[in-house]
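Before anything else, here's the structure in question.
The complex appears here minus one protein chain, its other protein chains still in place.
By letter and in written order, the chains are A and B; residue numbering begins at 1 in each of them.
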Amino acid sequence: MQLLVNALIAGSLAALIAGGLAVVYGVLGVFNLALGQLALIGGYTTWWLYQVLHLPLGLSIILGLACGALVTWVTFEIAVRPFFKHHRFLPLVTTIAWSMILDGLILLVFEERPRSILPGLKHIYEFSGIRISLEQGLLILATLVILLSFAYVFHRTSLGRRIRAVVQHEHAALSLGVPAGLLHGFLFVLSGVFAAAGGIFIGIDQSLTPTLAFPLTIKAYAAIIAGGKGNLWGAILFAYVIALLEQLLVGVHWFGAFYVPAGYQQTVALLFIIVILLIKPAGFFGNSSRTA
Amino acid sequence: MTFLLHVIAITAMSAPHILGYNLILGKGKILHFGPLGTSIIASYVTFLVTMTFSNYFLGLLAGLVAVVAVSSLFAWISFRMEPDGFGVMSIAMHLSFLAVVLNWHSVTRGALGIPRVPRFPFLETPADFALFAVVIVVLWIAFLWVLDRGSYGRKLAALSEQEWQAKSLGIDRRTVHWVAFVVVGLGALLTNIQFHQYIFLVHPNDFNFAYLIFMIMVVVAGKPGSIFGCVLSLILLSFLREGIRFLPLDADVLGPLRLIIFGVILLGVVYWRRDVLFPKPRSI
Partner (left out) sequence: MKRLLACTSFLAVALTACQPANSDVIKIGFIGPLTGDAAAYGVDTLNGVQLKVEEINASGGIDGKKIQLVPEDSKCNGSDAATATQKLTGVDHVVAIVGGSCSSETLAAAPIVEATKTPLMSPLSSSPDLTEAGEYVFRDYPSDALKTKAMAAYFKAEGFTNVAVITENTDFAQGFRQSLAKDFGTFVFDEVVEPGTKDFRSLVTRLKSAEFDVFVANGQSPATISAMVVQLREQGLTQLAITHDAGQAEETITIGGDGVENLQAINVPSLGEETAFGKNLVEKHGKPRGAIAFAGHAYDAVGVLAQAIDEVGTDGAAIQKYLNDLTSYKGVVGDFSFDDNGDVVGINYKLIEVQDGKWVELRDAPVQ
């Protein structure tokens, strides 16, 4: 049971990032490989505001998210907008370039040190054999709240309908007066805010190091590809599934005979995508059709 | 003088792989981000077999077989997927190979790497290596040139522009793409055999992402698909990378600065090359 709780914690961290990314991928068709760095920036800014400037935690978090949004907007203007209309795959390379620039900047400003937003032992609650800390519980709840509110907006409001229209067919939406260009920017920034939230959670629960950006990005992509292109809920579901697999893989005494070496824990995500993609190349919930 | 020879040697050694990669990414427009995965297999298989049996020929043969197998694996996967899916998948495979190497200690010595790799008996000084590497590169370029200018090059370009139309003209996508992957594999083999014996070491840290990004940069900067453009950009970027060491800056500023400079260069170069790298598909 503890394993399930562990999976919930780890999955929540990944789900937000994966969700934001899925939206961007579904609408714009672009990969944003600078996402890990955006998460880090959200986390580091919050750390700085909270631990260095000693602002209250809530304010630090909000400002951290705002900072993440700002940098994401800059990312969009520099690395995505001039390119994605030209060809879908160009932002793949430009976001890699931008992520290098961000990496360099993060190193210069925050140095090569681990930072934790809430250091030390957390308050642990124990019930029916499961141990979980207050912060972790709050994180899981916060993630669920954010996801649910996004779901509500997406499916029940007119803004959500407009977004879905753009996802389905951009030109048709444009002809109906939906401001597709604005929505593109909005969605991109939203994905950045989600990523920043994920980064803040990691900073609270574990610690931030400049090099954790890339594995995060890869795991988020694993979730998206498995979930199917453009399918937001598929991506989030698979983020949790991957987290569960990772925890189970190492935690369970398989067939009562052996334990999987922990070194392969991260590889799970990767092998998982490989298997899914071989069985269902368009992802679990996508449609399989190859266009010229 | 030795330093210059060393830089020439390293640049020439890395050329075969990057030139092969140029064929697949630049000309074929196939989003293959796993060439380092092929490198890992090439290096480890070749050198493990060589050192176990103390026989270079056996090692090279094993390496060749392994490389063709891995390239075929990549090719097969690329046939099953959409291009973006394959891009992410190839990264996943590269990371998986790396994880296997790191964890299978009994065979690969894991994170400790394989030190004191034997060299070819006729190669000793950096000058020897530089000369040998340049000779190999020239031969490889000649091979790629023939491939490029012949019908194969035309078929690959046709597939990258309009895939279904090309197929309807009788061009077999599977064969043409498979050959492209194998070419990358052979390039990887050539590069890695030379490189690891030169620095006497096979170590997992040599196969990380920074190098993939360098490869992408070289291919994008020199006109993607053009062999000579790629060679030129390789020479310039390699010298730039080593030349930055000579800047009189504080050491812990230099590192992040290098990242930023290369990021800016890559961004600028993609902007400049955006028409050639991924051309707007022409519709009727």
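Just so it is clear, contacts are C-beta pairs under 8 Å (C-beta built on N, C-alpha and C of every residue); 3 or more make two chains touch, one makes a residue touch a chain.
Just so it is clear, the model here is predicted, and its values are computed rather than measured.
K.L.:
In the intact complex, which of the depicted chains does the undisplayed chain touch?
P.N.:
Result for the missing chain's touching partners among shown chains: A, B.
K.L.:
Tell me which residue among B:G63, B:P126 or B:G225 touches the hidden chain in the full complex.
P.N.:
Looking across B:G63, B:P126 or B:G225, the contact with the absent chain belongs to B:P126.
K.L.:
Would you indicate which residue among B:H32, B:K155, B:H177 or B:R258 is in contact with the undisplayed chain?
P.N.:
Counting the whole complex, the residue in contact with the absent chain is B:R258.
K.L.:
Just the residue numbers, please: which parts of chain B touch the chain that's not shown?
P.N.:
Missing-chain contacts on chain B: residues 1-4, 6-7, 10, 99, 102-103, 105, 110-113, 115-116, 126, 195, 198-201, 203, 205-206, 208, 210, 221, 236-237, 239-240, 242-246, 251-252, 254-256, 258-259, 265, 268-269.
K.L.:
In the complete complex, which positions of chain A touch the hidden chain?
P.N.:
Listed in rising order, the touching residues are 2-3, 6, 9-10, 107, 111-116, 119-122, 124, 126, 131, 133, 202, 206-207, 209, 211-212, 215, 246-248, 250-251, 253, 259, 261-263, 265-267.
Criterion: only the chains that are shown with their structure count from here on.
K.L.:
Using the touch rule from the top, collect the residues of chain A that touch chain B in their complex.
P.N.:
Against chain B, chain A makes touches at 31, 78-79, 82-83, 86-90, 92-94, 96-105, 107-108, 214, 218, 221-222, 225, 229, 261, 263-264, 266-267, 269-271, 273-274, 277-278, 281-283, 290, 292.
K.L.:
Under the stated contact criterion, what part of chain B meets chain A in this complex?
P.N.:
Those residues of chain B that touch chain A are 31, 77, 80-85, 87-89, 91-93, 95-96, 99-100, 102-103, 162-165, 209, 213, 216, 220, 253, 255-260, 262-267, 270-271, 274-275, 277-281.
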